[in-house]
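Only one protein chain is missing from this complex, and each of the others stays in its spot.
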Amino acid sequence: MEDIILNHLDYPVLTWTVFLPVIGAVLLLFLRNAGVIRWFSLLITLATFVISLPILAHFDKSTYKMQFAERHEWITSWGINYFVGIDGISVLFIFLTTILSILCVLVSWKAVDTKVKEFHIAILTMEAGMLGVFVSLDFFLFYIFWETMLIPMFLLIGVWGGPQRVYAAIKFFLYTLVGSVLMLVGIVVLYFYGGRTLNILELSALQYPFQLQCWLFLAFFAAFAVKVPMFPVHTWLPDAHTEAPTAGSVILAGVLIKMGAYGFLRFSIPMFPDATKFFIMPLFVLSIIAIIYGALVCFAQKDFKRLIAYSSVSHMGFVTLGIFALNTQGVEGGILQMLNHGIITGALFLMIGIIYERTHTRMIADYGGFAHIVPWYSGIFIVVALASIGLPGTNGFIGEFLIIFGAFKAGKILGFLAATGIILGAVYMLRLYQMVFFEKLNPNYETGRHPVWDLTLRETVILTPLIVSIFWIGIYPETFLSYIHSSAEHLINNMSLNTGMAFYK
Amino acid sequence: MVPLSWYIMLSAVVFSIGVIGFLTRRNLIIVFISVELMLNAANISLVAFSHYLQSIKGQIMVFFIITVAAAEAAIGLAILIAFYRNNPTIKVDEINLLKG
Amino acid sequence: MLPELFFAYFAVTITGLSILVITRKNPVHSVLWMLVLFIHIAALYVFLNAEFLAAVQIIVYAGAILVLFLFVIMLLNLRKEEIEQKFQKQWPLGMLAGTLFILFFVIILNKFAVFPAPGEYSIQAIQGEGNIMVIGKVLYTEYLLPFEIASLVLLVAIIGAVVLAKKKISE
Partner (left out) sequence: MLEYTLIPLLPLIAFVINIIFGRNYIKDKAHWVSVPAVIGSFVLAVAAFMDVQSGKVININLYRWIVSGDFNVPIGFLIDPLTAVMLIVVTSISSLIFIYSIGYMHGDKGYYRFFAYLSLFVFSMLTLVMSNNFLLLYFGWEAVGLCSYFLIGFWFDKKSAANAGKKAFIVNRFGDFGFGLGVILVFLTFGSLEYTKVFSDAGSVIGKTISIFGYEVNTITLICLLLFCGAVGKSAQLPLHVWLPDAMEGPTPVSALIHAATMVTAGVFMVARCNPLFSLSHTAMTTVAVVGGVTSIFAASIGLVQNDIKRIIAYSTVSQLGYMFLALGVGAYSAGIFHLYTHAYFKALLFLGSGSVIHALHDEMNIQKMGGLKKYMPVTYWTFIAASLSIAGIPGLAGFFSKDEILWRAYAGGDAGRWLWLLATIAAFMTAFYSFRLIFLTFHGKFRGTHEQEHHLHESPSVMTIPLIFLAIGAVASGWVGIPPLLMEHGDRIGEFLAPVLGPPKGEGSHAEEWMVMGLSVFVGLAGIFTAYIMYLKKTELPYKIGEKFQAVYKLLYNKYWIDELYDKTIVRPVLSVSEKIILGFFDAKIIEGVVNGVPNLIGAFSQRLRKIQTGMLSHYAVAMALGVLVIIGAVIFLK
């Protein structure tokens, strides 16, 4: 069999991690009282996190092979089998998903009081879908999970969202669906060309003719570019974010966006190396535009969440630039930055949610001088804001620096343009911080008629893991980078092997 | 001996006349009658086949066609009556409630 | 020579009658011509030694369905306003379709003269046992299910007709 290491733990860890939330969701159906539902859902998300912990402990960092793999027959007639496994690229995102899901359940303790049961079922299925995408090694399974993610997200935005939620939900759904349908076509072509098998590892081992590679690359690109979101197809993100409830935004920004970049790493680069090399220049241009365009648009934003949404367009521009720089620093930086972005933007949206619970407005103009009344909140916000603009000592810097380094190695002009992103980032983030926290206290909060209280215990508990990880990755990134080294190395080696792009190394 | 193809030819002619009636007449009753005509044309050809191919199946098929024809006629006319009660016309081109 | 003569007569009368049926202005006339047509068809069946069918044709078609048509026509007392314009506005299209049908049938007959192998019931056997016996035997063995379904269809038709045509007393 190809290079996979079967799961040697005493229980099928990946299957449990993916399907525990599903079981939880089913059990939720029988509960009635909202409080019990919330605690039960919290218990399930915690359990999923605990169950997935042994992965970290037993993860073998020296090999790029798929680990904790499980393989069972499923639909034998079409050669589809239940095949799951993780490697350096996907292992970190398992934990990002589980942690963010716990935080989402916590943050929507008071925020969501209508249809609580359906909300938590959506969150749990969402978690299962995301985990499934990261672990599945069979295209059929992958596509199922890829699609199952959409429905709960659609519901989250559509039902518990803001005023224009239906439009945003439909737009989000259609955008992603159109992309993934093209991907489905790609999968089918791969299925027939690869000899009636949907096993991702076998398919990535094959060599495809250049012409076919290009078409398949474009098909997969359509699905992943929408998810990332890359430049021209990004307009669904701001709408989806402004209308989504806090928990929805956190999951959307924290994990959903990573699917696209993960897809590039898992499918596009290993399977279609020549096509990637052929399309490398437009991809660079799109990433650079995303960085600068996303940042510039942030200057003119009036809505808090929209600004953060556009900032994640800019951040994800960095990630794609890093991934397509195709050297070890760029790829490792890209993967780490995906994790960082999950943490930072997750934290930002959590905080927006927290303040929204108090002020019920997302317009920046309604804020002002909040440092006077909520000092702890503004303290934590400045930490996260600085992490978002990549201040050294925070996790943002490590990711961004490695990416700019990789981009510079790939092309001087790329590194140069990418570096401007740092300045633009600083400008819009500090403008935002000043408008919300500094200057005079906004008149309508002075009279106390509109109480704004500082962080409660629950909210501090939500934010502490994120703040700790911001500094942990900033000061000692090796704990996380060590997971990525071997897989990134393998990715680059077989890329340069197939296309002779040795100079990129 | 009369060859089989003549019978088929006859039933084809009758069938076409039925079609013409079905497509051209305004009066709904006549349209129903043309339908009956078409069915009978089919019966003729079936019986002819049954005769020439020495198998009884054709006749059994005719038997079933007749039952269906009867049912169809009954229902068709019932609808016509129900429709007629609402607006007193049975001219085909005035009945366009289904207009999209 | 006789059978050809018979067939020629039948062919001409049946075609003529069917043309008459669809061209009469007054529906009652077309129904009556339809009656004559059914009788001729029954005769043709007898000629093709399907006596049972001829009887059924007369009883069901002529007796039941045409009577039903007459009832409906009388019920709707259409005669007076039906006099004017009897063809629809795009009748040429219908005529064209009809003629094309005939044309195609002619072509088909010349092109595909393939007929399935003869069954085992030779004409003598049918005459020997009697048409009804043979039909009965085959109907109640091989075609039992379709027979039951046919009865079901009729049941549905009856109920449907009653429900549809019933006067609305509720509102």
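Just so it is clear, A, B and C label the chains in written order, and each chain counts residues from 1 on its own.
The working rule: a contact is a pair of C-beta atoms (placed from the backbone, for glycine too) under 8 Å apart; a residue touches a chain by one contact, two chains touch by 3 or more.
Keep in mind that what you see is a predicted model, and the values were worked out from it rather than measured.
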## Note on the structure
Among displayed chains, the one left out touches A, B, C
### Task
Pick out which of A:H8, A:R32 or A:K440 touches the chain that's been left out of the picture.
A:K440
#### Entry: Given A:W16, A:W74 or A:F401, the one touching the chain that is not displayed
A:F401
#### Entry: Touch criterion as defined above, residue of A:I5, A:L27, A:L218 or A:V427 at the omitted chain
A:V427
### Query
What residue numbers in chain B mark contact with the hidden partner chain?
19, 22-23, 92-93, 95-100
### Summary
Residues on chain A facing the left-out chain by the touch rule are 171, 175, 232, 234-236, 293, 296-301, 327-329, 332-333, 369, 371-372, 375-376, 379, 386, 391-393, 397-398, 401-402, 404-405, 408-409, 412-413, 415-416, 419-420, 422-423, 426-427, 430-431, 434, 437-441, 475-478, 481, 485, 488-489
### Summary
Absent-chain interface residues of chain C come out as 88, 90, 93-94, 97, 100-101, 104, 107-108, 111
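By our rule, only the chains that are shown with their structure count from here on.
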### Task
Name the shape of the chain contact graph, picking from line, ring, star, complete and other.
other
## Note on the structure
Counting contacting C-beta pairs, the top-scoring chain pair is B-C
## Note on the structure
Whole-angstrom distance, CA centroid of chain A to CA centroid of chain B, is 66
### Query
How many angstrom between the C-alpha centroids of chain C and chain A?
71
### Query
Got the chain A residues that touch at least 2 other chains?
none
## Note on the structure
In their shared complex, chain C is touched by residues of chain B numbered 1-2, 4-10, 12-27, 29-30, 32-34, 36-37, 40, 43-44, 47-57, 59-60, 62-64, 66-75, 77-82, 84-85, 90, 92-93
### Query
Which residues of chain C touch chain B in their complex?
3-4, 6-7, 10-11, 14-15, 18-19, 21-22, 24, 27, 30-31, 34, 37-38, 41, 44-45, 48-50, 52-53, 56-57, 60-61, 64-65, 68-69, 72-73, 75-76, 78, 82, 85-89, 91, 93-95, 97-99, 101-102, 105-106, 109, 113, 115-123, 125-126, 131, 134-135, 138-139, 143, 146, 150, 153-154, 156-158, 160-165, 167-168
